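Only one protein chain is missing from this complex, and each of the others stays in its spot.
Now for subunit A:
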Amino acid sequence: MLTLFLIFYPVVAASLILMIRGERVKQAALIAALVELAFAGYAFIGFKPDASSQFGFDYAWIGSLGIRFSAGIDGISVLLVLLTGLLVPFIILSTFDRSYPRPALFYALMLYMQAALIGVFTARDGFLFYFFFEAALIPIYFLAAMWGGANRIPVTFKFFVYTIFGSLFMLLALVYLYYQTPATAVSAHSAAIVDFYKLNLTPEAETWIFWAFFIAFAIKMPVFPFHTWQPDTYVESPTPATMLLAGIMLKMGVYGLIRFILPIVPLGVETWGKTAVILSVIGIIYGSIIAIRQRDMKRLIAYSSFSHVGLMAAGVFSQTETGMQGALVQMLAHGINVVGMFFVADIIFSRTKTNQLDQLGGITQTTPKLTVFFLIMLLGSVALPLTNGFIGEFLLLHGVFTYNNYLGLAAGFTIIFGAVYMLRMFQKSMFGQTSSRTESFADLTSSESWVFIPLVVLVFWIGIYPHSFLKVTEPAVANMMKYIGTTAVSLK
């Protein structure tokens, strides 16, 4: 029941928020999101670390077809539920010093988005997953296209068409899988994801289902060469929407890889996984190199995110336990870091009206608080030991190395390149001579600080004591590995 509440409570809250007029809507949205965080936190703390699905809810949605409204939290989804619950209130808090026209709609869309995201991460039915996967797109489209930058209409439109196009192939794969499942007591077929795991598919079917799923998730993450929508969309969207996109939404893709591709088409992964890893590694290096060349902070962070996600995909396809654990922890870590980084960019933009690195500089002279927080988030992003990024990247690289030494070596460049572009950004914006735009740069307000404080706590918490997160995911990952192993063997 808790899962059901986590999904529907934001919907109800958002619908009520739509009726509020004026500035009070910010506080209302924040309180609503904090309540959701409390319940997501409860789900995380109350989660018993084993391979089962907990706090579940199951209801015959379209009974005669065997499609169920079935949702629950297992070791794979628990960190993502926590992440979604965690980031939204801080994203809302980050807007407290800004004003957006039609605020009620703005915040309501954020909460609708949150509901859909929780739905994606908790769905236990293939079609329910698809339903939320697509539903998440509608609020983010309107957020980006109504409050975005000058070029927002074509950019967000491209994003929308791109992602829908990908997911339609996933729909085909799901329908196909559905028809392969044996009859259940109530209907001819089943759409439960666990029933998909048990299927024995032909090698041809595994191949095309692999690609159908892969394209859908690769566009969402994005993996090279499906990334062309991403930098523009991140730059043109209003910062809170970018945070949602980069912090949470792209995790839908990584999550999909773990939830669907690995266990359902192990043979397909066996055959095509290497191609996927190579594409991911190309993305890592390509994204890093472009990031180094960027002059716009937001665009730089967008490309860095593209590069980081490539590593997550490579880790997942390494089919190792460490790779998968790494991907899960890195999803949490990346979400925290990227939201922090985009918030820094937003603060700088709101004070100087530019994100161009050549026009910034010397900010650190007037801003001790911002400097410290920015640096911590940055070090998390470049995976300095004791920060959250280190744990994730270490595990991911370990996984990729186990899979293939050369690919591991290539993927390892992410750390070096990451340090290059991140430190360059920091240097260009914070150090050096002040420019006319940065002369009277004001330090963080209290609400801005309150966004950073919990994020920084998490950066160190995950970095110093990752066990509190890894232990939660471990049994589920081990169980998933067993699935991959057994199915693959039996097919051989």
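The definition used in the following text is that contacts are C-beta pairs under 8 Å (C-beta built on N, C-alpha and C of every residue); 3 or more make two chains touch, one makes a residue touch a chain; residues count from 1.
FYI, contacts and distances are computed from a predicted model.
The listed choices are "ABC transporter permease", "Acyl-CoA desaturase", "Extracellular solute-binding protein family 1" or "NADH-quinone oxidoreductase subunit N"; the UniProt protein name belonging to the chain that is not shown reads "NADH-quinone oxidoreductase subunit N".
Across A:F169, A:Y234, A:F373 or A:Y421, the single residue that touches the chain missing here is A:F169.
Here one chain is not drawn; of A:Y107, A:F131, A:F210 or A:F426, the residue touching it is A:F131. Although one chain is not drawn, the whole complex shows that of A:I45, A:I62, A:I416 or A:I453 it is A:I62 that touches it. Mapped onto subunit A, contacts with the missing chain fall at residues 60-64, 127, 130-132, 134-135, 137-138, 142, 145-146, 152-153, 157, 160-161, 164-165, 168-169, 171-172, 175-176, 178-179.
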